[in-house]
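For reference, the structure is listed below as structure tokens.
Every protein chain of the complex appears in place save one, which is left out.
Moving on, here comes chain A:
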Amino acid sequence: MRPVPTPASPSEAPPAADAAPPGRRARGAGLPLVTALIVAAVVLRPVLTGLLGHPAVANWATVFVAITVQALPFLVLGVAVSATIAAFVPPGLIARLLPKRPALAVPAAAVAGAALPGCECGSVPVAARLVSIGVTPAAAFAFLLSAPAINPVVLVSTAVAFPGRPAMVVARFLASLAASVVMGLLWIALGRDDLITPRRTRHGEDGPRLSVFLATAQHDFLQAGGFLVIGAGTAATLQTLVPRSVVDSVAGTGPLSLLVLGVLAVVVALCSEADAFVAAGLKQFSLTARLAFLVVGPMVDVKLFALQAGTFGTRFAWRFSLATFVVAVTCAGLVGWWLL
């Protein structure tokens, strides 16, 4: 309860409100919001406490909070990068740095993904920002897919999780990079830019740079954060309802096992810095199938789907996620057959 009153005190300061410039809107939601929170706290607390007595509900709540809390710092990082691009990078600079021809810009952007150390939640706002400042969507999507999979932090954690198997790290890098490039090229060939919901908000045009930075950061954080909550809720529900032991019963080495672990990666929505440790434990599956788990996870999962749907639109997210899933499983299968 202690933190609740914090925002109330500034909202209640009347002298400043009177002196406000004419640009300020009269109707504010700060005070009603805090009131609603307090009422909700009083009414809901016993209900929630009772619910948590049920082990399944407690498990859901723990996983939900865990996914959200784990992802928030990475989201803050992604939002900070996105807001920096919006406020401090001259418009058109990044587009000029990339090769002119989209077919070359896609691999360049995919390789550039290695520079964003984080997991997948951080790359969505950055990719959205790239699209909004005029980078070819195909290149931005290649970046979106490759960044969470091939950055050094993720590769190192993969090496730690698979001691004595450096081929796994190489295979993950190559398969993820290949899948990102293929998706970018596919978008050039088949993609329609009208599938992407245009970003209606344009912060980048007016005001001092610091204001632009702050407004963009706030906007991007709230938008991505809201959808992160939806994704975390979905993942927690699936984890609680579907025991992972179901997966163990369909172990195998054929192409089916690639699909099974690909679907598992979508459902459990692990952070890309942690998924290698889980993959290392899935010993009853072939290395290639586990590679599919590692390639699909950072590119398609229920949490990421919610983030993409919120950022680029649902129509886009469905098609893009399905295509990415097929491409990622295929790349994992080919690279695994070659290297593992």
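FYI, a residue touches a chain if its C-beta (ideal position, glycine included) is under 8 Å from a C-beta of that chain, and two chains touch if they have at least 3 such contacts; residues count from 1.
In this section, contacts and distances are computed from a predicted model.
*Asks:* Have a look at "Alpha/beta hydrolase fold domain-containing protein", "ABC-type proline/glycine betaine transporter, permease", "TIGR03943 family protein" or "Cytochrome c biogenesis protein" and point out the UniProt protein name belonging to the hidden chain.
*Replies:* Cross-referencing UniProt, the chain left out corresponds to "TIGR03943 family protein".
*Asks:* Tell me which of A:171, A:186 or A:282 is the one touching the absent chain.
*Replies:* Result: among the candidates, A:282 touches the missing chain.
*Asks:* One chain is left out of this view; which of A:45, A:101 or A:192 touches it in the full complex?
*Replies:* The one listed residue touching the chain not shown is A:45.
*Asks:* Looking at A:143, A:173, A:187 or A:221, which residue reaches the missing chain?
*Replies:* Missing-chain contact among the listed residues: A:221.
*Asks:* Given that one chain is not shown, which residue among A:123, A:146, A:176 or A:239 touches it?
*Replies:* Missing-chain contact among the listed residues: A:239.
*Asks:* Considering the complete complex, identify which of A:91, A:207 or A:254 is in touch with the unshown chain.
*Replies:* Touching the chain that is not displayed is residue A:207.
*Asks:* Kindly note down the residues of chain A that lie in touch with the hidden chain.
*Replies:* 1, 3-4, 6-7, 10-11, 13, 16-17, 19-25, 27-30, 33-34, 37, 40-41, 44-45, 48-49, 52, 55-56, 58-59, 61-70, 72-73, 76-77, 80, 157, 161, 163-164, 199-203, 206-208, 211-212, 214-215, 217-219, 221-223, 225-227, 229-230, 232-233, 235-236, 239, 243-245, 248, 268-271, 273-278, 280-283, 310
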